[in-house]
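Here's the structure, in structure tokens; my notes come after.
For this depiction, one protein chain was excluded, whereas all remaining protein chains were kept in their positions.
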Amino acid sequence: MSDSSYTDGTAAVSAISAADPIRERIAQAVSDVRSTTPLAQSFTNFVTINLVANAQLAAGGTAAMSFLPDDIVDTAKIAGSTYINVGTLLPFYKDALADIAPKLQYLGKPWVLDPVAAGIGKTRTAILQSFKTAPPTVIRGNASEIIALDAMWELGANDGAEGETTRPAGVEAVDEVEAAVDAAKRLARYLAQHAAGGKGAVAVSGASDLVTDGETVYRLPGGSAMMTKITGAGCSLGGVTATYLAVAEPLTASIAASLLYNRASEIAERESNGPGSFQVAFLDALWNVTAEQVAQSEILIG
Amino acid sequence: MSDSSYTDGTAAVSAISAADPIRERIAQAVSDVRSTTPLAQSFTNFVTINLVANAQLAAGGTAAMSFLPDDIVDTAKIAGSTYINVGTLLPFYKDALADIAPKLQYLGKPWVLDPVAAGIGKTRTAILQSFKTAPPTVIRGNASEIIALDAMWELGANDGAEGETTRPAGVEAVDEVEAAVDAAKRLARYLAQHAAGGKGAVAVSGASDLVTDGETVYRLPGGSAMMTKITGAGCSLGGVTATYLAVAEPLTASIAASLLYNRASEIAERESNGPGSFQVAFLDALWNVTAEQVAQSEILIG
Partner (left out) sequence: MSDSSYTDGTAAVSAISAADPIRERIAQAVSDVRSTTPLAQSFTNFVTINLVANAQLAAGGTAAMSFLPDDIVDTAKIAGSTYINVGTLLPFYKDALADIAPKLQYLGKPWVLDPVAAGIGKTRTAILQSFKTAPPTVIRGNASEIIALDAMWELGANDGAEGETTRPAGVEAVDEVEAAVDAAKRLARYLAQHAAGGKGAVAVSGASDLVTDGETVYRLPGGSAMMTKITGAGCSLGGVTATYLAVAEPLTASIAASLLYNRASEIAERESNGPGSFQVAFLDALWNVTAEQVAQSEILIG
């Protein structure tokens, strides 16, 4: 892959070189997970909890799922990272999550938030708003969720240079992921400012995934449209991001997880005949893709 | 397939013709789901929630799972239909479901009920009884569940022409599905009387599925006995019925879903070597079966 640059209508974009140092960090993260089998714990929804755990295992990590504050805190102490996904809410989550997030912050443990369905339901909104004071290290969502969370946290209003409304008019007419660029950058800067390690990242999933640390925006082309035909592709990507976050800093962890997913889903699409065999082949590919294949993926910047 | 008629011991039954207008409506429902990817939301049990979502996606729809009234109502407004399955109860469900059903009724949104394990547990009985005043549009269950729900709602007593006891003596000696015919018809008429659109349907799963709108009884032969060797065949059929209900009226939605399941399970049985590969092949077949294959299935009437 050679350096190149072009304009995609919203920004000048160039491909990073095969020798870019970030590739070494990505390869290291993929390898480190496989050699050290780090524990990432999850508080996640009931629909896809099984796939989250199996994807973490297939990527090389280990998994533990918990819902009670005393379980989460005990496990957080021995885990490298935690993943919180607000997909299927139960009544006690509101108090439990308001208790858990500050404890993770106090422990200085990195965690990934998946703000599933942000904007739907007043309980979910209350939970997501509460995270502003004890924020995660990484956020992964689709464009609408990232835009909604940025609006809930009112980050746009305090961000002079990019003080536009959080959701541009006519969003449906443009690429969904591109519509979330500014929200993603604002959120990532906010996470970095509040992180124990001073670093944060936001990943936006879509036809072409986007990851940012608040300064640089990385676009990760490829993947398979079949990922939208199985439930939990996004949730389990959040979980695997937590697995990588147990061994790498937020930006590297987020890019590595998205690239692993893109390469594995491409392989699975070729080897399957529908969504049933696709999911099976996808888990196999998470296990079999090499660190080299992941790290030498096409990565656009700008 | 030509018209034919025979007696199966309980009723005169005849096959509908290849040109019967219902086939066009069935084919349309299957195609419309694939072209419009309608959202059906589910409140369903923890055992099979993943398969429900994956089956809805494989049929061509989209899925959202919720448990809180504020989530359900917010999502119901943007969804075409809702599915409620009372399989694995938690303590808060009793109040939550008593809140949700009237709100779906108020919104005029169609919904499918799966009365899993009707008759087991006083909490479940209380929940199922509460639905009588804000009933679903479609009910799908096995024969015992349909008979139990009909008895709970005391429909037989007020139904002069068919005022027999709800469960005939010696039910074990007859075909289970046939034992539920009268209960299914009474329930379907009750649903139709209370539905915003004036239509309702009841589907009884078994060796040969039965669907009725309260007047005509459709029997849908075929399928695979392997469906009883994976968990969630019935639950996910309820979910896919909700997916079709987002684009079609109750009777068509129920028949289309059952026929899709029968054809897909037959393909899966031929292509698999046990329940693991059967489930994978079944999801692939839901994705690959054509609308024509579904609509030209054998359908018996009478």
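As written, the chain order gives the labels A and B, with residue 1 at the start of each chain.
Methods note: contacts are C-beta pairs under 8 Å (C-beta built on N, C-alpha and C of every residue); 3 or more make two chains touch, one makes a residue touch a chain.
Predicted model only: the values in this text are computed from it and were never measured.
Novice: Decide which residue listed in B:33, B:128 or B:280 touches the omitted chain of the complex.
Specialist: The one listed residue touching the chain not shown is B:280.
Novice: Just to verify: which one of A:46, A:83, A:131 or A:261 makes contact with the chain not shown?
Specialist: Spelled out, the listed residue whose C-beta touches the missing chain is A:46.
Novice: Which candidate, A:24, A:74 or A:292, sits in contact with the chain we can't see?
Specialist: Missing-chain contact among the listed residues: A:74.
Novice: Just the residue numbers, please: which parts of chain A touch the chain that's not shown?
Specialist: Here the touching residues of chain A are 46, 49-50, 53-54, 57-58, 63-68, 70-71, 74-75, 90, 92, 279-288.
Novice: Residue by residue, what part of chain B touches the chain that was omitted?
Specialist: Missing-chain contacts on chain B: residues 45-48, 50-51, 87-91, 117, 120-124, 228-232, 272-277, 279-280.
Throughout what follows, only the chains that are shown with their structure count from here on.
Novice: Distance from the CA centroid of chain A to that of chain B, rounded to the nearest Å?
Specialist: 37
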